[in-house]
Structures are given as structure tokens and as C-alpha cells.
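One protein chain is absent from this view; the other protein chains keep their places.
Chains here go by letter, A, B and C, matching the order in which they are written, and residues are numbered from 1 within each.
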């Protein structure tokens, strides 16, 4: 049997605790050796549940531990960049949640350290690990349906996050649509120009911090293909996750998953089930698979499937979309530096 | 039994002959009394098939006939406006195929005559008579799923028309997407601004006359809703006609119809049928219903369901999209005059 | 252009009037010359609507007319057999509604006369002309998915017919399931043995005349395949018409058609449309196509697609199912004589 990779998790909140449970239960290739959170009691509780002995408050305590090969960073977004730098300097491989940071300069500094240290970096774009999106990608990449012409993504949340979270989230393009900005690159390639429109149609509180709850982003790809993403913060029927890559010789679509396959017929018609509630349900297997692949890359010294460059590119697109919305004009990605 | 409306058809080519057959076979409220085409033999053949006695080459011959109450114009687009003017002056009600004209000034002149003459005018936006699009409209208009937030239309042809036709068609926005520009107004309301992107991805011949075969148009509606239309001249799997109006309390979608309901399962998976081949098949019942309603409006003196203003507005949106594409910037509808 | 076939309709009630309208409007290959009904005013009304001059009360008046080549019989079931005999003796081709008769001896006598006279006979098994059922048949018959193993039919009406009609209908197997007994032969071949179970679960009035409102019939085919039909007199969600032929290398299924393609999503889930209301809506194109093909067979002297033998075989299966239900045992088709 192959050796296990010793791993520590920094940030044991919502996503961090999910990763910890996944690692302990479903990723035998990893050996979870420590958990860290500035809220020590939070880390302790999850560690207890997962049978992890070592719990620390300050992540620096882990950096000098030679037995730790890799670190999973799931802290709040503003801390990603400086933790990444420290971890890279300590020579440990990094799995970092998305977005890498809200500030491009911070991202670039961190990526330089990662580069210098020669450690691996994987960004948590969980949707790339979804079997349906992967199948669309594989069909398109195989060339069997010709060249990509139109990409369409519908990405709508079932409900608003806490208002406090939204204020600090960087807005709909950097928080919600960031996944789509990565997905479009995964499916069709580099984006040349974006144009974004948006409105506050559901929750007027968003006007206070110049965010929108509804948007459409159009994309010109470097290969000539065109695309449109639409987003909403609140689809009352559930988490709407659809994608189509229309090509010159066919089309490939990923439809929504459903909570069950039951159809009820009565005098109203035929009622079928809603999608799984939200990302935790819909993408549960992806959260396992992305970390499993990261561990494998560390163990077998392979390149990671989602790189620091991918993490940066999605943030760049998010900024370009925001600029486009504010200035009501198409924005070249190259404008963003 | 209510009286029958005496009707003549001018232009007996592809659409005109379809209308003639529909009127004779399926619209007992109408009495088709004459057919006119500058290609007399074309008119004669269809008239024979339909059992119509009177066939003329010059439409002026029909204008003095007091027994003719209404005229259906299905000639080539460049002739619509002047025929409309003459027919209006003759005091006859008008059903005119879309687009009203390719030139806004010509449209305006014709509409002035229609107004002066006090005759009814209906424009052949057949898709407004589709039961599925109507049902989406009714659900949205009822308010039961809240206010419109995002409109999405996928409108893709199964194949290119003849190159000769395309050169004179006014381009993808005035030929293909004109239906979508009417549909968006029907479903969500007036459009404030459009932005269009497009590419030649399938047939490089289009570059010769500055047309595109693939496009995405984003829309800002006056009510704050946003939208995206995507078009292609060639969907190899068939005529793709989908629409969604996503609202604050739900969504309403019209999916594609299919040629049959057969599903074949084998080791490849489950194969289901393509959509009906093209507009003649897909919208066959709409071509009957639109004329039936027109006849009813004439007979019972009611306003027509699609007006001259509707016909003009769709052309305006088509021009705005074209301008947006050429200038690569969002274009206010009000810019178009 | 090919010559037109002169046709008369006997019986101008529900189905007869549908056929008349179809012939006049959609079957240019036929020339409808006369209508007959013992309720003369009923015949007159439809004839007026269709522009038919000749209306008679007694069908014998038509038999001596040498110009009439073919007769469509749509009278009440008990009169089918003797009218068929008379029409056959008069040397005219026959299209007869299903079932041929409720009495096998009567059917056999009529078929003898048809045989003697050498006229064509087509039975109104409209479902054989449905594009989806035909496609299933074609897939199976082509051999591309191997040999038939399991046939499944779901055939459920949206509501009970009038109680008076039901009493005289011959029961659920000869009235409702008769279509299925023809369909199973069309799809898979001859049936060797049937077993039927049934219950009165919805309308207790049926107990008065020993009928059931719900049944399941299992079938052993001569080629070794097995099958199950299920029927209900009342599916509140609409006319349920599904079929599957499961084969050794795949399966072919015909799903329900729907009234529209609209899907509405809200907090309850996704609601899609019911099937077309009943047979008149669901099988409308089949009623045209079956008569069109009959006319073609007469005109071009070709064998009819549904023969007298088919008409008889379905009735035999209906009787076998009834006997099986009464005696609670499997019944060989050969037992029925």
C-alpha cells in the first residue's frame, strides 16, 4: 500500500470541518494529523469528532513540524494570502479554498512565494470535480461535437447568505459567480472580454453596499466562442446549476440533479423534485474528490488539477465583471493587469 | 353562425401558400376569395390546390374590390411597406408577415397610413401563438411566481438558409433574432438597452457581408429585469427553441418539443428524439391560430394581438443589436429613434 | 395528379363526424360524396359544415351508387357486422371502426362476405398510426435491439364514459383494452395465452354489470416473450398512454405526450403538463393518417395496413381476457375458437 500523506487543516469552520470529516472517513490516502483555528474550541470540537489529537490555535505552531507535508487552508478569505505565504515558506504543499484572495496584489505575492518554495498549490474549485461537468468537459475536449460556439451557465443560489457575510464577500461576481468564472475556463478556455449587467430585484438591502442580486455576464472567448452566465442570489425552487456547451456539431448539457426521482401526477400535472438544497448537498462528492486528488498529487508528485493560475484567473474575471457593471461597458480581461 | 370575412392573400410563396392552405382547411371563419403573386403561375398552382377562383398578378387589382375586407401580405420583405400603404389606403385590414420592413423610415410611413385609414394591422409573430410560450406568459403575467428577474432564450436554427437569402436578410438580428426581440417584449416588457456579441464560427462565407452565425444578446428591461438571448444559424440536432422567465418566486420554462416521445435504451445510454425539424413543423399550429385570431378581430372589431407597434419595436431592437455588435458597446433603445 | 377516391361515410356521430372533417380538410386524395345516418338531422348538420351535398338516412341508398368506391362505417358497434356484409356485397371497399363486432360469429360472417367480394377492409386501429408507437415498432422490427422479451403497456382513460355506454360496451377488455390487444400484436406478434385480473376500485356501479374499472392482463407470446397491460377507467391526471418493448439488446419506450412543454418551478418542485386530454386530442393525427392510407390502398390497389384478421384477433384477445377474469385462470387464445 502507498504511503499516507500527513496533512493539517487550518480553519475548521463550515468548509474546514467538512474537509476534516471527509478526510478521516473517505480519504484513506491522507493522515489528518492536526487541526488549527483561532477559535480553539471550534477546532477542538471537530477534532474530537474526527479523533484528531493535535489541536492548535496558532497555525505557526504547525509550520515547524517536519512531519506535516501538506496544509489545507479553509480560513476566511482575507487571511488566505498571508497564510499561504507562510505555509509555502515552510515548504509545505497547499490546498486553499476559493477565492485565493480578494486583492490581486495579495494573490500575486502569495503565488510568488509558492513558486519560490516549489510547493504544490491547489485551489478549491469543487465544481471541476463534478461528474456531470467533467463529462461535458470530456465530450467537448474530445472534439466529437466540433468546436465550442456558445457556453451557457445558469448558477442560482437557493437563498441569500447572511447580510454580514455578503458585505465582506466581494460582491456577487467574486463570491457567487467566481465558480462560473472558473468553470467557463475549464469548459471553453481563456476569456478575452466580459460585459456584465445586474439589478437589485429581490433584496433592496444590497443597494447599501452596491451589490446586485441578479446578473447576466456575457463572455467573448479567445477562441471566438461566446457565452452568457446568469446568476441569482435566490431561486426559491432551489440551487440551480445548469450548463451547456453548444458546439458546431452538437451540444453537451448538464442538467440539474434532483433530490429524488419521484414524479407525482394529479389533476395539477406532474410534479418532480427540487435540486439538492445547496452546495453542501449538491457538491458533496466533489469536496471529497478534490482533496483526494490533492493528496494523490502530493504523494505521487504530480501537478494539481486546479492551480494557482486558475485561482488568479477566476478572480481577474470577477473584477472585470464588476468593473464592467460599474462602467456599463465591455471590459477586456487584459485591462485588469 | 357568424359571418365569414372575405380575405385575399398577396404573395403566394413559401409562407403565403402555407397561409392559404390553412385558411381553406382550418379557418372556417374566413372566406379566401383571391390570391396574388407577381409570379402568376405560382399563385395559380396554389389557388388550384385550394379551390380559389380568382388569381391576379398585380395586387392593385384587388384593392378596388369592395368585397375584400382584409389582406394577408406574405411577399418578400422589401415590398411589405409599400403594399401595406396601398392596402391601408384602400381601407382594408392587414395581416403582414414579419419583419414589417428592414428600414425604420419605411415602417413609420406605413404605420402612419394604417393609422390614418383606421384599418387593423397584425404582424406575423407566430411564436406568440405557441401554447407553451403563451403558458409561460400567462404564468408570469398572473404574478403567481413574482416579478421577472432573468429571461433566457435559446433560439437556434437547424441549418443556414440559402446564402443568397442571407445576404438580403438584414443579418442574424433582423432575420433570425427578430422573433426573440418580439418574444422578450411579450414575456417581460420593454427593453431599455441591449449589448450584442457574435462570431463567425461555422460558415466563413458570412464574413463577406459582415454577418455572424453565432451570437449572444444581453438585455436590460425597463422594469429592471435582465436577459440573455443566444442564437446560432446551425444546431445540428435541430431547431432549438427554449425559453425561461426566472422570477422572484419561481421560474417558468418552455422546453423543446420533440418529433416523437420514443426513448431507446442500449449500451450507449438513452436516446430521445430531436425537435421538429424547423419552423414550418414546430410552429405549424401557430400559423393557423394567428390568422384565425386576425380574422376574428376583423369580424368582431377587436384590437389585433400583435400590432404595428410590436412590429416596429422588434425591428428597432434588431437594429440596436446590430449597432451594439459593430460598435462593441451597450446601445440604448432610445438611441435608435 | 392521381385520381380521387369517391367515399361515403355511414354513421356521422362522434367518430364519423371527425372522419368527415378530416377527409374534407386534410385528405385531398379522397372525395367525400355522401353522408348517412339514421338520425338524418345529425348527418345533415355535419354535411352542411363540410359542404357535402348528398345526405341519406338509409345506407342502402348508397349501395347501388356505382360512383361510390369506398365506405367508412362509424355506426354503433352492434351494427358494424351487417352493414359490412351489405357494403361488401355491393362491392365497395370498407373502412370500419373498431371493434368489428362484439360477437365472433358475426365477425366471421362479415369477413366471409368481405373475402367473397374481394373488397378491401381496414379496421380503425388508430394507434397503429401514431408516430411514436410506429417508431417503437420500427426499432423493434429492425432487430437492432435484439429479440423482444417484455412488453409493457399502460393504457388509462382520464374518466369513465357514460354509464349507459359502458353497459353496452362489452366491458373493459372489449372497449378500452381492445386497442392494447391490437397494439401487442403490432409490436411483438401473436399471443398464445392471457391471464387477467381486475377490480372495481373507483366506481362501484360497475358491479351491477360485472365489469371492472382497473385491470392487469399478462400475456405469453408465441415467440416466448411475456407482457403485461394495465388499464384504468380513470386516471385523474389524464389519458395515460405508455408502452415499452424491452428486448435482449436494449429497450424502446413511448412516453406520454404533453399538452405543453412548460415546466413551472417553485417551492413545491417542478410542475409539468398533463397529457392531451383524451383520444380525440392525443390521436388526432392518427385519425387523419389511417383514412389517408385507406384511400391510398383503394386508389393504388394495395393491402390495407390493418386487416379484418387484425380486427378479429383483437376481439378474440378481449374475450380471452374476459374469460380469464371470470374463471381466474390463464386462457389459451386457441380456446376461443
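What we mean here is this: contacts are C-beta pairs under 8 Å (C-beta built on N, C-alpha and C of every residue); 3 or more make two chains touch, one makes a residue touch a chain.
All values reported here derive from a predicted model rather than from experimental measurement.
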Per the touch definition above, residue among A:126, A:199 or A:251 touching the missing chain | A:251
Looking beyond the chains shown, say which of C:91, C:161 or C:224 touches the absent one.
-> C:224
Sole contact to the chain not displayed, among C:131, C:234, C:299 or C:323 | C:234
Which of C:59, C:95, C:133 or C:195 touches the missing chain? It is C:195
With the missing chain put back, which residues of subunit A would touch it? List them for me.
-> 25-26, 28, 49, 131-132, 135-136, 139, 145, 249-257, 259-267, 273
Touching residues (missing chain, whole complex) on subunit B = 235-237, 265-274
Residue numbers in subunit C that touch the chain omitted from display | 147, 149-150, 152, 154, 156, 195, 197-202, 214-216, 218, 220, 224-228, 230, 232, 234-237, 240, 246, 248-251, 328-330
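Everything that follows uses one rule, which is that only the chains that are shown with their structure count from here on.
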At the largest C-alpha centroid distance from subunit C we find chain A
Separation of subunit B from subunit C, taking each centre as the mean of its C-alpha atoms, in whole Å | 39
CA centroid of subunit A to CA centroid of subunit B, Å | 43
State, to the nearest whole Å, the distance from the C-alpha centre of subunit A to the C-alpha centre of subunit C.
-> 58
Which residues of subunit C are in contact with two or more other chains?
-> 265-267, 273
